[in-house]
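Dumping the structure here so I can ask a few things about it.
Note that this complex is displayed minus one protein chain, with the remaining chains in position.
Right, chain A next:
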Amino acid sequence: MPSPFRFLRLATILRLTALMLLLVFLLLPGWFEPLLKPLVQENAPAIYNRGSLFWLTVLHLRTVFVATLAATFVAVSLAILVTREAGAEFLPLSRSLVNIGQTFPPVAVLALAVPIYGFGENPTLIALFLYGLLPIFENALTGLTSLPPAVMEAARGTGMTERQRLLRIELPLALPVILTGIRLSVVISLSTATIGSTVAAKTLGEVIIAGLQSNNLAFVLQGGFIVAVLAVLIHDALQALERSLAGRAHV
(Lines give C-alpha, C1' and ligand atoms only; values in the text may rest on other atoms or scores of the structure.)
Protein backbone atom coordinates (compact mmCIF):
# COMPACT_ATOMS: atom_id res chain seq x y z
CA MET A 1 0.00 0.00 0.00
CA PRO A 2 1.53 3.35 -1.08
CA SER A 3 2.14 5.91 1.59
CA PRO A 4 -0.36 8.83 1.51
CA PHE A 5 2.63 11.17 1.63
CA ARG A 6 4.24 9.87 -1.54
CA PHE A 7 3.08 12.93 -3.51
CA LEU A 8 4.90 15.27 -1.18
CA ARG A 9 8.23 16.20 -2.66
CA LEU A 10 11.07 17.38 -0.48
CA ALA A 11 10.53 21.02 -1.51
CA THR A 12 6.88 20.85 -0.53
CA ILE A 13 7.77 19.34 2.84
CA LEU A 14 10.28 22.14 3.45
CA ARG A 15 7.70 24.78 2.58
CA LEU A 16 5.08 23.24 4.82
CA THR A 17 7.61 23.05 7.65
CA ALA A 18 8.52 26.73 7.15
CA LEU A 19 4.83 27.65 7.22
CA MET A 20 4.20 25.68 10.41
CA LEU A 21 7.28 27.16 12.04
CA LEU A 22 6.16 30.66 11.11
CA LEU A 23 2.64 30.14 12.45
CA VAL A 24 3.90 28.69 15.74
CA PHE A 25 6.37 31.55 16.09
CA LEU A 26 3.68 34.15 15.47
CA LEU A 27 1.11 32.62 17.81
CA LEU A 28 3.36 31.26 20.55
CA PRO A 29 6.60 33.27 20.36
CA GLY A 30 7.33 32.43 24.00
CA TRP A 31 8.32 28.90 22.95
CA PHE A 32 11.31 30.31 21.11
CA GLU A 33 12.58 32.46 23.96
CA PRO A 34 15.38 30.06 25.02
CA LEU A 35 16.61 30.02 21.45
CA LEU A 36 16.89 33.80 21.19
CA LYS A 37 17.98 34.49 24.77
CA PRO A 38 21.74 34.16 24.02
CA LEU A 39 21.46 37.00 21.49
CA VAL A 40 20.40 39.68 23.93
CA GLN A 41 21.99 41.40 26.91
CA GLU A 42 20.91 40.35 30.32
CA ASN A 43 17.45 41.54 31.39
CA ALA A 44 16.58 42.61 27.86
CA PRO A 45 13.51 40.88 26.36
CA ALA A 46 14.28 38.22 23.71
CA ILE A 47 10.80 38.33 22.21
CA TYR A 48 9.22 41.51 20.89
CA ASN A 49 7.09 42.86 23.68
CA ARG A 50 5.67 46.13 22.39
CA GLY A 51 2.86 44.55 20.41
CA SER A 52 1.64 41.26 19.00
CA LEU A 53 3.91 39.79 16.31
CA PHE A 54 0.87 38.09 14.83
CA TRP A 55 -1.05 41.36 14.42
CA LEU A 56 1.97 43.18 13.06
CA THR A 57 2.29 40.42 10.43
CA VAL A 58 -1.37 40.69 9.53
CA LEU A 59 -1.09 44.49 9.19
CA HIS A 60 2.14 44.13 7.19
CA LEU A 61 0.42 41.73 4.80
CA ARG A 62 -2.59 43.99 4.56
CA THR A 63 -0.44 46.97 3.58
CA VAL A 64 1.33 44.93 0.89
CA PHE A 65 -1.96 43.47 -0.32
CA VAL A 66 -3.71 46.83 -0.65
CA ALA A 67 -0.72 48.47 -2.36
CA THR A 68 -0.27 45.55 -4.79
CA LEU A 69 -3.96 45.37 -5.53
CA ALA A 70 -4.02 49.06 -6.44
CA ALA A 71 -0.78 48.76 -8.45
CA THR A 72 -2.15 45.73 -10.30
CA PHE A 73 -5.38 47.48 -11.12
CA VAL A 74 -3.66 50.62 -12.41
CA ALA A 75 -0.79 48.85 -14.20
CA VAL A 76 -3.00 46.28 -15.95
CA SER A 77 -5.56 48.91 -16.94
CA LEU A 78 -2.77 51.06 -18.32
CA ALA A 79 -1.27 48.12 -20.22
CA ILE A 80 -4.70 47.30 -21.70
CA LEU A 81 -5.22 50.93 -22.67
CA VAL A 82 -1.90 51.34 -24.47
CA THR A 83 -2.23 48.03 -26.33
CA ARG A 84 -5.57 49.11 -27.85
CA GLU A 85 -5.47 50.82 -31.20
CA ALA A 86 -6.83 54.06 -29.74
CA GLY A 87 -4.34 54.16 -26.87
CA ALA A 88 -1.15 53.19 -28.69
CA GLU A 89 0.17 56.73 -28.69
CA PHE A 90 0.18 56.80 -24.89
CA LEU A 91 2.63 53.91 -24.69
CA PRO A 92 5.85 55.98 -24.42
CA LEU A 93 4.25 58.33 -21.89
CA SER A 94 2.97 55.50 -19.68
CA ARG A 95 6.36 53.81 -19.86
CA SER A 96 8.14 56.92 -18.61
CA LEU A 97 5.62 57.52 -15.84
CA VAL A 98 5.86 53.96 -14.58
CA ASN A 99 9.65 54.06 -14.84
CA ILE A 100 9.79 57.17 -12.70
CA GLY A 101 7.71 55.31 -10.09
CA GLN A 102 10.35 52.61 -10.01
CA THR A 103 13.46 54.81 -10.02
CA PHE A 104 12.22 57.13 -7.28
CA PRO A 105 13.46 55.56 -4.02
CA PRO A 106 10.62 54.55 -1.66
CA VAL A 107 12.37 56.36 1.18
CA ALA A 108 12.18 59.59 -0.80
CA VAL A 109 8.51 58.97 -1.49
CA LEU A 110 7.93 58.55 2.23
CA ALA A 111 9.78 61.78 2.95
CA LEU A 112 7.66 63.63 0.41
CA ALA A 113 4.36 62.02 1.37
CA VAL A 114 4.53 62.55 5.12
CA PRO A 115 4.09 66.34 4.97
CA ILE A 116 1.00 65.82 2.83
CA TYR A 117 -0.62 62.74 4.32
CA GLY A 118 0.89 62.78 7.79
CA PHE A 119 2.37 59.84 9.67
CA GLY A 120 0.81 56.39 9.45
CA GLU A 121 -0.04 53.91 6.74
CA ASN A 122 -0.83 56.20 3.81
CA PRO A 123 2.70 57.31 2.84
CA THR A 124 3.79 53.65 2.88
CA LEU A 125 0.89 52.63 0.67
CA ILE A 126 1.81 55.34 -1.82
CA ALA A 127 5.48 54.36 -1.85
CA LEU A 128 4.70 50.67 -2.33
CA PHE A 129 2.09 51.40 -4.97
CA LEU A 130 4.50 53.50 -7.06
CA TYR A 131 7.32 51.05 -6.60
CA GLY A 132 5.17 48.07 -7.58
CA LEU A 133 3.75 49.52 -10.80
CA LEU A 134 6.70 48.86 -13.11
CA PRO A 135 7.05 45.06 -12.94
CA ILE A 136 3.31 44.55 -13.33
CA PHE A 137 2.99 47.06 -16.16
CA GLU A 138 5.97 45.73 -18.11
CA ASN A 139 4.83 42.12 -17.74
CA ALA A 140 1.24 42.90 -18.68
CA LEU A 141 2.56 44.74 -21.72
CA THR A 142 4.72 41.78 -22.72
CA GLY A 143 1.85 39.38 -22.14
CA LEU A 144 -0.62 41.39 -24.19
CA THR A 145 1.73 42.11 -27.11
CA SER A 146 3.29 38.66 -27.52
CA LEU A 147 0.10 36.70 -28.16
CA PRO A 148 0.34 34.24 -31.10
CA PRO A 149 -0.70 36.12 -34.29
CA ALA A 150 -2.69 33.14 -35.63
CA VAL A 151 -4.74 33.03 -32.42
CA MET A 152 -5.50 36.74 -32.61
CA GLU A 153 -6.41 36.44 -36.28
CA ALA A 154 -8.75 33.57 -35.45
CA ALA A 155 -10.33 35.56 -32.62
CA ARG A 156 -11.12 38.38 -35.03
CA GLY A 157 -12.20 35.97 -37.75
CA THR A 158 -14.73 34.21 -35.51
CA GLY A 159 -16.50 37.51 -34.97
CA MET A 160 -15.54 38.38 -31.41
CA THR A 161 -15.92 42.04 -30.56
CA GLU A 162 -12.89 43.90 -29.25
CA ARG A 163 -14.17 43.51 -25.70
CA GLN A 164 -14.80 39.79 -26.12
CA ARG A 165 -11.32 39.31 -27.56
CA LEU A 166 -9.81 41.10 -24.56
CA LEU A 167 -11.78 39.23 -21.91
CA ARG A 168 -11.97 35.79 -23.49
CA ILE A 169 -8.66 35.49 -25.31
CA GLU A 170 -6.06 38.17 -24.58
CA LEU A 171 -6.29 38.47 -20.79
CA PRO A 172 -6.58 34.72 -20.11
CA LEU A 173 -3.57 34.04 -22.34
CA ALA A 174 -1.54 36.88 -20.84
CA LEU A 175 -2.52 35.97 -17.26
CA PRO A 176 0.52 33.80 -16.41
CA VAL A 177 2.89 36.58 -17.53
CA ILE A 178 0.89 39.23 -15.65
CA LEU A 179 1.01 37.04 -12.54
CA THR A 180 4.80 36.89 -12.81
CA GLY A 181 4.83 40.69 -12.65
CA ILE A 182 2.53 40.68 -9.64
CA ARG A 183 4.75 38.14 -7.93
CA LEU A 184 7.87 40.29 -8.45
CA SER A 185 5.99 43.29 -7.17
CA VAL A 186 4.69 41.49 -4.06
CA VAL A 187 8.12 40.19 -3.10
CA ILE A 188 9.70 43.64 -3.47
CA SER A 189 6.83 45.22 -1.50
CA LEU A 190 7.05 42.68 1.33
CA SER A 191 10.59 43.77 2.14
CA THR A 192 10.15 47.44 1.23
CA ALA A 193 7.11 47.73 3.52
CA THR A 194 9.41 47.46 6.55
CA ILE A 195 10.72 50.99 6.01
CA GLY A 196 7.14 52.20 6.42
CA SER A 197 7.60 51.87 10.15
CA THR A 198 10.00 54.82 10.06
CA VAL A 199 6.88 56.94 9.51
CA ALA A 200 4.76 55.03 12.02
CA ALA A 201 3.05 52.56 9.71
CA LYS A 202 2.20 49.34 11.51
CA THR A 203 4.46 46.82 9.79
CA LEU A 204 7.06 44.28 10.79
CA GLY A 205 9.62 47.03 10.27
CA GLU A 206 8.59 48.17 13.76
CA VAL A 207 10.24 45.09 15.25
CA ILE A 208 13.46 45.63 13.31
CA ILE A 209 13.61 49.33 14.11
CA ALA A 210 12.94 48.66 17.81
CA GLY A 211 15.79 46.16 17.73
CA LEU A 212 18.16 48.65 16.14
CA GLN A 213 17.23 51.40 18.60
CA SER A 214 17.65 49.27 21.71
CA ASN A 215 20.60 47.30 20.34
CA ASN A 216 18.51 44.11 20.53
CA LEU A 217 19.78 41.59 17.96
CA ALA A 218 16.95 39.18 18.74
CA PHE A 219 14.33 41.76 17.68
CA VAL A 220 16.13 42.52 14.43
CA LEU A 221 16.45 38.82 13.66
CA GLN A 222 12.83 37.89 14.36
CA GLY A 223 11.51 40.81 12.31
CA GLY A 224 13.79 39.91 9.42
CA PHE A 225 13.00 36.21 9.74
CA ILE A 226 9.24 36.69 9.53
CA VAL A 227 9.50 38.98 6.47
CA ALA A 228 11.91 36.61 4.71
CA VAL A 229 9.80 33.50 5.30
CA LEU A 230 6.66 35.35 4.19
CA ALA A 231 8.43 36.46 0.99
CA VAL A 232 9.65 32.97 0.16
CA LEU A 233 6.29 31.32 0.84
CA ILE A 234 4.23 33.88 -1.07
CA HIS A 235 6.71 33.82 -3.95
CA ASP A 236 6.45 30.04 -4.23
CA ALA A 237 2.68 29.98 -3.90
CA LEU A 238 2.25 32.54 -6.69
CA GLN A 239 4.77 30.72 -8.86
CA ALA A 240 2.85 27.47 -8.43
CA LEU A 241 -0.33 29.29 -9.44
CA GLU A 242 1.38 30.67 -12.57
CA ARG A 243 2.65 27.24 -13.51
CA SER A 244 -0.73 25.62 -13.19
CA LEU A 245 -2.33 28.36 -15.31
CA ALA A 246 0.42 28.30 -17.93
CA GLY A 247 0.43 24.51 -17.98
CA ARG A 248 -3.28 24.35 -18.63
CA ALA A 249 -3.12 26.86 -21.45
CA HIS A 250 0.23 25.58 -22.71
CA VAL A 251 1.48 29.08 -23.38
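Keep in mind that, in the parts below, a residue touches a chain if its C-beta (ideal position, glycine included) is under 8 Å from a C-beta of that chain, and two chains touch if they have at least 3 such contacts; residues count from 1.
Operating definition for what follows: contacts and distances are computed from a predicted model.
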Look at the options "ATP phosphoribosyltransferase regulatory subunit", "Osmoprotectant transport system ATP-binding protein", "Succinate dehydrogenase cytochrome b556 subunit" or "NADH-quinone oxidoreductase subunit J" and return the one that UniProt uses as the protein name of the missing chain. "Osmoprotectant transport system ATP-binding protein"
Selected from A:12, A:145, A:161 or A:215 as touching the chain missing from the view: A:161
Considering the complete complex, of A:82, A:133 or A:169, the missing chain is touched by A:169
Please output the residues of chain A touching the missing chain, sorted low to high. 148, 150-161, 164, 169, 172-173, 248-251
